[in-house]
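The next block holds one structure in the form of structure tokens; read it before the comments.
Let's look at chain A:
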Amino acid sequence: MKALYFAKIDYIKTRTQWYMMLSISVIVIVIMMLNNSSMVGQVNFMYGVFIAIVFSTNPFGTCTRKDMGFQQLLPATTFQRVAGRFLFGMFLLLTGIGIGLAGTAVYCVLTGKAEFVSLPMCLLTFAVGVVIITIQYMFFYLVGESKGAQLLSLVRVAPSMCFFFVSMKVIGEIQKNPTEALALLEKVGGNLEAIGWGGAVMALIVMMAGIAFCTRATAKKDY
Partner candidate 1 sequence: MKIIISNQSELPIYAQIKEQLKEQILNGQIPEGSTLPSIRQLAKEVGVSVITTTRAYSDLEAEGFIATMQGRGSVVLSKDNNLLKEQYLLRIEEGLTTAIETARVMGLPEEELREIFHNLLEASADTARG
Partner candidate 2 sequence: MELLEVRNLSKVYKTFLLDNISFTLPEGYIMGYVGQNGAGKSTTLNLITNICKSSSGEIYVDGITCEEDESRYKESIGYIGDEFYFPDNFRIRDIRSVLRNFYKTFRTEKFDELTKRWKLDGKLAVKDFSRGMKVKLMFASVLARDTKLLVLDEATNGLDPVVRVEVLKLLQEYIADGERSVIFSTHILSDLEQIADYIYFIHEGKTVLYDAKDELLESHLLVKGERRAIYPELQRALIGIMDNAYGFEAILPSDRADLLTNEFHFEKPTIDQIVIHYIKEREG
């Protein structure tokens, strides 16, 4: 429960950025839809995840030495504090995905096209998002939460950019060679769904491990 409250603190702290994220997402998705390209659903979904990754490090950026002190004063364990941060990342991810899906739904209604969203693809994108957020958080907890601000500007965009370009590339490839992609799909066959779910579960396990790791890394640290 206290972890949830810590996530709430992160939310209040980053409230303005949160509004920014929502508006950016909406704008991006509108632009996407105007381009009228194929696989809109998939790309929207990806955008949602991308933006969540970008914003997920925000609590570290606004985390000065003194408000770290405030969080340390609260009667809770380090684990709860760290878990709260991961929960916050998770909420962002889900919000991003929600916006992506909502965008797609609006697109479908407006254009009257039936847009195809592949569940396994979404699951895998989600999994990659979770893993990237976990790695980012581990990195910040390792260097120290309050040192985040300076480092943030350097590393913030790197992981999300990688994610963005790689997934764009993948989608681009699929768009270029739909037949090959289909062939690949055939090959994996019915296992695709299993792979998607497996990936998502794996990602969540990685996140749990990340929480444990960060709790240990930060428990003995001074603010």
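Candidate entries met the following condition: all candidates are chains of the complex that A comes from, given by their letters.
Everything that follows uses one rule, which is that a residue touches a chain if its C-beta (ideal position, glycine included) is under 8 Å from a C-beta of that chain, and two chains touch if they have at least 3 such contacts; residues count from 1.
Since the structure is predicted, the reported quantities are computational estimates derived from the model, not experimental observations.
Q: Determine, using the touch definition above, which of 1 or 2 touches chain A in the complex.
A: My answer, from the options 1 or 2, is 2.
Q: What part of chain A is in contact with candidate 2 in the complex they form?
A: Residue positions touching the partner: 2, 5, 8-9, 12-13, 15-16, 62, 65-67, 69-70, 72-77, 220-223.
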